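Structure record follows, encoded as structure tokens.
A single protein chain has been omitted from the complex, and every remaining protein chain is retained in its original position.
Labels run A, B and C following the written order; every chain starts at residue 1.
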Amino acid sequence: MISTAKASVLERFNAPLQLRDFSLPSRLESGAALVRTEMAGVCGTDVHLWKGELPITLPIILGHETVGRVEQLGEGLDRDWTGQPLLVGDRVTWTSATSCGQCYYCAEKNQPTRCPHRRAYGIGYRCDQAPHLLGGYAQFHYLQPRANIFKLADDLPTDSVIGAGCALNTAIHGLERTGIGWRDVVVVQGAGPVGIAALAVAKSAGAARVIVIGGPRHRLEMAKRFGADATIDLDELREPAARIEAARQLAGGYGADAVLECVGHPSAVVEGMEMCREGGKYLVLGHYCDAGPVPFNPHVITRKQLQVFGSWSSEPRHLKAALEFLGATRETFPFAAMVTHRFALEQANEALATTASWRSAKSVIVSAPSEAPGQPEHRH
Amino acid sequence: MISTAKASVLERFNAPLQLRDFSLPSRLESGAALVRTEMAGVCGTDVHLWKGELPITLPIILGHETVGRVEQLGEGLDRDWTGQPLLVGDRVTWTSATSCGQCYYCAEKNQPTRCPHRRAYGIGYRCDQAPHLLGGYAQFHYLQPRANIFKLADDLPTDSVIGAGCALNTAIHGLERTGIGWRDVVVVQGAGPVGIAALAVAKSAGAARVIVIGGPRHRLEMAKRFGADATIDLDELREPAARIEAARQLAGGYGADAVLECVGHPSAVVEGMEMCREGGKYLVLGHYCDAGPVPFNPHVITRKQLQVFGSWSSEPRHLKAALEFLGATRETFPFAAMVTHRFALEQANEALATTASWRSAKSVIVSAPSEAPGQPEHRH
Amino acid sequence: MISTAKASVLERFNAPLQLRDFSLPSRLESGAALVRTEMAGVCGTDVHLWKGELPITLPIILGHETVGRVEQLGEGLDRDWTGQPLLVGDRVTWTSATSCGQCYYCAEKNQPTRCPHRRAYGIGYRCDQAPHLLGGYAQFHYLQPRANIFKLADDLPTDSVIGAGCALNTAIHGLERTGIGWRDVVVVQGAGPVGIAALAVAKSAGAARVIVIGGPRHRLEMAKRFGADATIDLDELREPAARIEAARQLAGGYGADAVLECVGHPSAVVEGMEMCREGGKYLVLGHYCDAGPVPFNPHVITRKQLQVFGSWSSEPRHLKAALEFLGATRETFPFAAMVTHRFALEQANEALATTASWRSAKSVIVSAPSEAPGQPEHRH
Partner (left out) sequence: MISTAKASVLERFNAPLQLRDFSLPSRLESGAALVRTEMAGVCGTDVHLWKGELPITLPIILGHETVGRVEQLGEGLDRDWTGQPLLVGDRVTWTSATSCGQCYYCAEKNQPTRCPHRRAYGIGYRCDQAPHLLGGYAQFHYLQPRANIFKLADDLPTDSVIGAGCALNTAIHGLERTGIGWRDVVVVQGAGPVGIAALAVAKSAGAARVIVIGGPRHRLEMAKRFGADATIDLDELREPAARIEAARQLAGGYGADAVLECVGHPSAVVEGMEMCREGGKYLVLGHYCDAGPVPFNPHVITRKQLQVFGSWSSEPRHLKAALEFLGATRETFPFAAMVTHRFALEQANEALATTASWRSAKSVIVSAPSEAPGQPEHRH
């Protein structure tokens, strides 16, 4: 009988994560679940968290993109979010946060991702308080009552789910808000996980052409594998004006019907709006973190008659759609191939560093529970 | 037989307008019209034009808000935009610009206000070339073929039409793009003509409460006459943080469903977005002119999950709606009372100065054709 | 200590309701409440239920529009739906049904009114099983856990709330789905409670003109009190073709921008679509009951390029908006005046008959709890 689990803990900003042991809960609350972690994605947000760029309280276990197998189910929990039976041993994933369903934003304004009661696994829970295991960089993960759990189809690889990560849900939500029209010409700013996901969603949502701006080169090559019709390499066109001109030309001369910002640098917003045609749409999707201000001229919004959208996180229905999409389009959008770098839990700091340096498309942590010491495939 | 018309001409930026004589056209083109000007509004944009803040070529006759009587009709012009018969002597107004109807923006993307072929009367036509009289600060106005002319209902005062001016059309278009929901709480930033018009349109479009932020005091009093549920005086709350807090409280604590920027200063955009509730809407309406950049953090758009809209000028159908609205709601929205300062054509510089100093709600120029020297009512 | 409550019970279709005594619950479930009924509206749906035209199981206590005072609160229930403190003695109303929040329709497709787990008070609960008191025609009403309870503002009369009844919520939801544009011309088919409510919502949502078609005359007079710009009397224009012609003329010649069906007879749908302009909107709102088929030519939908909307019941947020609207617009929309006929609980059959015969604008049942035998005002 296992009674403790290892986890990689962020105790101080900008300092190495520490491997710690935590007690497993002796008893689950009604509606809760305990999951044996199989894979945790390393998200760019984890790097920001590690650097202290988001307002969180330490110590925490990082990891908000996780797949595992149900180890134990609390009383009354017998269905997943979609209504399928849920059993011990099922491979599952879940939304990182759960909205309350009853507040002003949930019930009245239909903005559940802005529910003030949300806290995200891997971000918003201290691990020095029970049930401790509320992040993905760990051997086990505790799922609280009302968690939105999704049983994974047998033929959907874990690599696909973690390769897509929260980026895909984020992109689905953001593009839903933006509304890609049939045969729209779309520019995606950024070729990281969110940019690649936005590309995939835009292509499958009816875009006639998608142009991806980013770097480094291996990411643009990944974008081409995902169907980018054209790419603009930041290392080749180093000036915003040159990129604006290139994007507009590639978009047919007038600019794109929709430009999707998946970068996170505020200057991208200034640059990207100029890539829109008049009356076009702009999505600010990459600004989950506060990267500070930039000189911006709001005249552009009036003059170009833009529609600008923001989108925060995602709802459970977006994760449901993401999982179905991943299963249905594995040939076209090879999200599993995004998992380029694998690490053991003990190597979490290397995993973070690889993500921070943009060397990987996606780094992941493959858990090796002590009692079942399988050899997780990895190359580091 | 009249053969010349006086006009007040902007020959050099920041220098007094000059009264000049121009030849009337000896013969109208097919589809054109000649109108004897009765009243021309002095718009805030005219002040910007005078200062050289918009990219125009001089000399021009200012005035893009005009009412007059048809003096002569070109061949084939016998109906107004709505299909009503049009006769010499009819009192009319018109859109300041005409879209081509056939370009990429007109025909394919349904953004006719961004038609590249548009030029606006009073802004975009040099007056040293025939037919010269393409602005409102003049005794006569030439209307080119395809102008969008509207015959005015007998019971609709000229003061209502000019009191509303282009601001009302602009607000109608902007609020159409934004979409005011039934029982929305709305904040209007600015109490000038555009702000007052946005207030009127928002109230009549279903807003539950409209809060107006602006000054000086006489403008806020005007806002109250137009039904503002609350006002915030810039002279009393001088700090953005205080105004944000006040607006949010007046809006019920979470912020407004929609915030409408009718100011033109870029800092208003930064301030105003913080007045939105999460998932709210923001309209950048006051930035017809380029007032330069401001430090702006795009994170707010993501974090608050905003929708931001820009809107440029207006379409003929907006003017049609405006005229019907003015006629139907004269008691509720006293646009005629906006005309607080009247000037003769010879006093155009004083009219401009009064608008520039925010002393008037709306200054107007009342033309006194030399051959019919009626006494225009004015107080300067 | 009260231990039983009287209720008027529908035991057999088309037979008189029977006054019965039911035990009050000895103990409330957590989250439940017991309310002392003050007023229950008699809805047209109650007449359909009484006639057996809806698929329900008897016996039931009718009444799904109710106001009462909190008698007792179950454990954990201390806030109303909006988050206000909830205390014994508070005057409250509630949604007739509660959605589950988790099913395919609630969580994935955002159609909570189509949640298969909904059952409505006064319609969907047998009263021969505890807790019995799940309808408004009774001295007490039991509110189950998760009921959507709204505390009423002190200055909002009970008559306003019941005068508006479920019709107002229904209209708010339906018009939200339809989307009334600013300055739209609207035709409302029907001058019963739903028609009057649709008129009020349309007027306050920006309609330029609202034309109401219905009868008998006293209902059209009520429509005029609510601001109808024109009315068409079914007793005067007895032929559909004549009404179509009249409505189109009153709407400006082309037909209405939106036509709102609030009748419930299928022939109204055929007639009403012809009242739409090309590209117009049509709302099928009155067909909560199945009134059978009608010969219908779908070519009209293609030819006129219509948008047709259905809307079922309402969400809690609509009730919240309704209560605020009632409070804010009492002068303009005198819903309290809809309560034209009052009955004691013992007179429930007369109340139903009055509604069935269209003699009342709205009949209500005023409860007279046995231990507090105040004299409810009524005239029958």
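The working rule: contacts are C-beta pairs under 8 Å (C-beta built on N, C-alpha and C of every residue); 3 or more make two chains touch, one makes a residue touch a chain.
Keep in mind it's a predicted model, so treat the numbers as computed, not measured.
Enquirer: Among A:E38, A:D90 or A:E176, which residue is in contact with the omitted chain in the full complex?
Expert: A:E176
Enquirer: One chain is left out of this view; which of C:V284, C:L323 or C:V366 touches it in the full complex?
Expert: C:V284
Enquirer: Would you indicate which residue among A:D21, A:E75, A:D128 or A:E324 is in contact with the undisplayed chain?
Expert: In the full complex, the listed residue that touches the missing chain is A:E324.
Enquirer: Of B:S26, B:N110 or B:Q129, which one is in contact with the hidden chain?
Expert: B:N110
Enquirer: Against the chain that's been left off, what residues of subunit B make contact? List them.
Expert: On the side of subunit B, residues 81, 83, 101, 103-104, 107-108, 110, 316-317, 320 touch the unshown chain.
Enquirer: Which parts of subunit A face the unshown chain closely enough to count as touching?
Expert: Interface with the chain not displayed, on the subunit A side: 172, 175-176, 180-183, 201, 204-206, 208, 321, 324-325, 328.
Enquirer: Which positions on subunit C touch the chain that was left off?
Expert: Those residues of subunit C that touch the unshown chain are 104-105, 109-111, 113-114, 177, 254, 261, 266, 269, 277-279, 284-312.
We take it that only the chains that are shown with their structure count from here on.
Enquirer: Between subunit A and subunit C, two touching copies, which fits better, same or different residues at the interface, with half of the numbers shared as the threshold?
Expert: same
Enquirer: Hey, what residues on subunit B touch two or more of the other chains?
Expert: Where subunit B is concerned, no single residue meets two or more other chains.
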